[in-house]
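In this view, the complex is presented without one of its protein chains, the others remaining in place.
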Amino acid sequence: MSEVTLGSFPLGPVGAGAAGEPLCIFGTGDLGRSLGQRLLQTGYRVVYGSRRPDSCGPVPQGAQVMSHTDAASAANLVFLCVHRDHYDFLQNMAPYLKGKVLVDLSNNLKKNIYPESNAEFLQRLVPGAAVVKGLNTLSAWALQNGQLQGKQTFICGDSAEAKQAVLEVCTRLGLLVLDRGGVGASRELEDFPLQLFPMWRLPLSIALGLSAAFFLYLLIRDVIYGYVEDGKDISFRIMIALPNKVFPIVSLVMLSLCYLPGVIAAFIQLYRGTKYRRFPDWLDCWMLCRKQIGLLALGFALIHVLYLFILPIRYSARHKFISQVVDEMKKNKTTPFYFDKTIAWGTDSLMGLGVLGFFLYVLLGISSLPSVGATLSWREFNFIQVRTAHICASADFITKVTGDTGVQPNSSHNRKCFYFTGRKHRNLVP
Amino acid sequence: MSEVTLGSFPLGPVGAGAAGEPLCIFGTGDLGRSLGQRLLQTGYRVVYGSRRPDSCGPVPQGAQVMSHTDAASAANLVFLCVHRDHYDFLQNMAPYLKGKVLVDLSNNLKKNIYPESNAEFLQRLVPGAAVVKGLNTLSAWALQNGQLQGKQTFICGDSAEAKQAVLEVCTRLGLLVLDRGGVGASRELEDFPLQLFPMWRLPLSIALGLSAAFFLYLLIRDVIYGYVEDGKDISFRIMIALPNKVFPIVSLVMLSLCYLPGVIAAFIQLYRGTKYRRFPDWLDCWMLCRKQIGLLALGFALIHVLYLFILPIRYSARHKFISQVVDEMKKNKTTPFYFDKTIAWGTDSLMGLGVLGFFLYVLLGISSLPSVGATLSWREFNFIQVRTAHICASADFITKVTGDTGVQPNSSHNRKCFYFTGRKHRNLVP
Partner (left out) sequence: MSEVTLGSFPLGPVGAGAAGEPLCIFGTGDLGRSLGQRLLQTGYRVVYGSRRPDSCGPVPQGAQVMSHTDAASAANLVFLCVHRDHYDFLQNMAPYLKGKVLVDLSNNLKKNIYPESNAEFLQRLVPGAAVVKGLNTLSAWALQNGQLQGKQTFICGDSAEAKQAVLEVCTRLGLLVLDRGGVGASRELEDFPLQLFPMWRLPLSIALGLSAAFFLYLLIRDVIYGYVEDGKDISFRIMIALPNKVFPIVSLVMLSLCYLPGVIAAFIQLYRGTKYRRFPDWLDCWMLCRKQIGLLALGFALIHVLYLFILPIRYSARHKFISQVVDEMKKNKTTPFYFDKTIAWGTDSLMGLGVLGFFLYVLLGISSLPSVGATLSWREFNFIQVRTAHICASADFITKVTGDTGVQPNSSHNRKCFYFTGRKHRNLVP
């Protein structure tokens, strides 16, 4: 590293390549151009290596386009923004790439279509270069639109010095780089961009499975049984009334699934007498997706709340209500309409608790936003996630259980009443 | 750069100015003090240059106050935190600033009030210094209250070494710096803080224009026409019923405007046979504000949902309902109240789909929060924004179109019924 002088004094260290030697990019496609533009914006000099330097289309302003050989000679760091299928030309270029750092940004379209990872293949083609796999989780779009700050990315490679050089460039771009070890880890890195919410799969499957099971059970018990037994067709309840029973149940089950593994883990640790032995795999896996389970529980609760608020606008709810009034009038009652204070207390308590429970639920959700969580100290995070969650879960369970059994002693159908469904209001006129 | 030794071993590189030479700040106003405090907290030494070093008011603890000349001599990096109107003194100081890096943080109150940008003016006053424009998007308040991490800021200047030195300081402060090129870009940088939601202007204008147009149309068709033709005064509907028709329509139009340009762009690319020619300006502009259009669509949908949930509490809704019951009773019906299953199915499906559509809408909104988006891989982001959005749009369109024409064959006013408005419930008692 040289001392950079401006006027008469030394200005301090300047990173590799910045203002000094340029960085080289092979490939002038979307990714290559976006990366080049970003590097230029961050203050680097950039040269492109292209098969046809004269007709390769536009490159970002300030960058030079050369032949592959010239570009490689001008720089020590070469970013490879071409598809694996076009790697062949690199074999001939091996002498020019000797001792250079080759950053492999390539991705595949599917998993396991090649016997070896792209980076290992590249290292075999150009044994004299130090191959670093990385940055492949960044899209051309993200590079172009300034959404890099704090974004986590991974690198791997066998040469510590090469990784260090790449890391410096990445840090300057605002990226947070994690080193995943030798080039052997490159397959794992190449699979990252192909993952589709890996942590969400299990929780989502559980949630959908539970929903389907409860929906089927309720469909049979409420709709089909009623049709077969009484001949009443209440199939229209499939759209709102049934889901509005399913969603809160699944939400509560998910919420308990979110806090159960912590309890199990504590028991296992107490039983074993040490906390330094690994948990069984199933428990590990379960504990790692607790956040996702909790967020799904919140999502289901939100849908339940939306369904709940829309109840009074439904045709069937309004129809039933009018029927009640009409029935009431036909009985020619002269006494004032009886008001049952116990039911009033019961339903109001239920709904009040439900509202507060849902509010705490939302607080939990907000505290799990990355940027909010980052501002909390560990004790604060713990307080919210444990204390608040317990209160929230308790409130919800009380709401659920009370709604299920407690406050409606004179309802013959109270076993059917989950939460605040329209069914509950049948006993309005006793 | 010197090797720093502590005890008997070298500790490695130390950035320019940290722990070694101090940084200089001209100006002890709000901005100067906040910047100084921040630099001190990050581990730099700071000296202030002031016209009246003895009576300049309080400076952050640990900083020294000197005359301008002394302060400039002590440091190589000078942050200029004074207004452009007071730049004259710098002309006399030119000899002391020769070879220094001068960082111009100044902003103007309006665009285009000076013939040249502040930085260019400064460079003309002090030709021997390396002027760097930058950090002017940071407020004194932000500097003081620790909200800098990951914040994007811009610099420009003609000297790469000078920009490099400023970049190092900024990176230490947690900022993400983008280099915008030579000092000629300084006018652009000085205009940044004066911008007020530049990307939101077009979408907001479209949304407000559409709202006004639809509101006027519905006002004439529903309220004024009804008044002139039937002599009925339903002007009270202006407050809730009309907006509750306008908001969902505008929301859906905005949602389609959000996805339309992508389709047009694909067609243009197919027609041209290449994706490397620039889109027409209008399409470029449209595509860049898709996020804003989508968020406005979400905002309008949220207002619609709030209006919808408040419907049953309205005086007019309750009044109409009671009138219905009273009318029903006067007819002395003896047959049980007729329940139309088709309408029950229809309205319930409508509302169920609407709720799910809105839920997906909210998911889209959450995924567009910067900190959430940063944790998604490209494929995941794409999945949410494209797949979910299409389902969401489909659900909403079905809701809309069905609500408009399909499920209410016996309503003579069904062309008037958008979404779940109060009007729809007129056909409750057939």
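Per-chain numbering from 1; labels A and B assigned in written order.
Following the convention adopted for this analysis, a contact is a pair of C-beta atoms (placed from the backbone, for glycine too) under 8 Å apart; a residue touches a chain by one contact, two chains touch by 3 or more.
Worth saying up front: this structure is predicted, and the values here are computed from it rather than measured.
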Exercise. Can you work out which residue in A:29, A:53 or A:370 touches the chain that's missing from view?
Key: A:370
Practice problem: Tell me which residue among B:212, B:310 or B:391 touches the hidden chain in the full complex. | Solution: B:310
Practice problem: May I ask which residue of A:114, A:259 or A:309 touches the chain that does not appear here? | Solution: A:309
Quiz prompt | Interface residues of chain A (partner: the chain not displayed) | solution = 1, 13, 15-17, 76, 98-101, 128, 130, 149-152, 159-165, 167-168, 171, 176-181, 275-276, 305, 308-309, 311-312, 321, 324-325, 328-329, 333, 336-337, 339-341, 343-349, 351-352, 354-356, 358-359, 362-363, 369-375, 377-380, 383, 420, 425, 428-429
Quiz item: Since one chain has been left out of the picture, which residues of chain B touch it in the full complex?
Solution: 1, 3-15, 18-19, 40-43, 57-58, 62, 137-139, 141-142, 146-152, 171-172, 174, 192-197, 233, 235-237, 239-241, 243, 299, 302-303, 306-307, 309-310, 312-316, 318-319, 322-323, 325-326, 329, 369-372, 374
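In this text, only the chains that are shown with their structure count from here on.
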Practice problem: Report, in whole Å, the distance between the mean C-alpha point of chain A and the mean C-alpha point of chain B. | Solution: 22
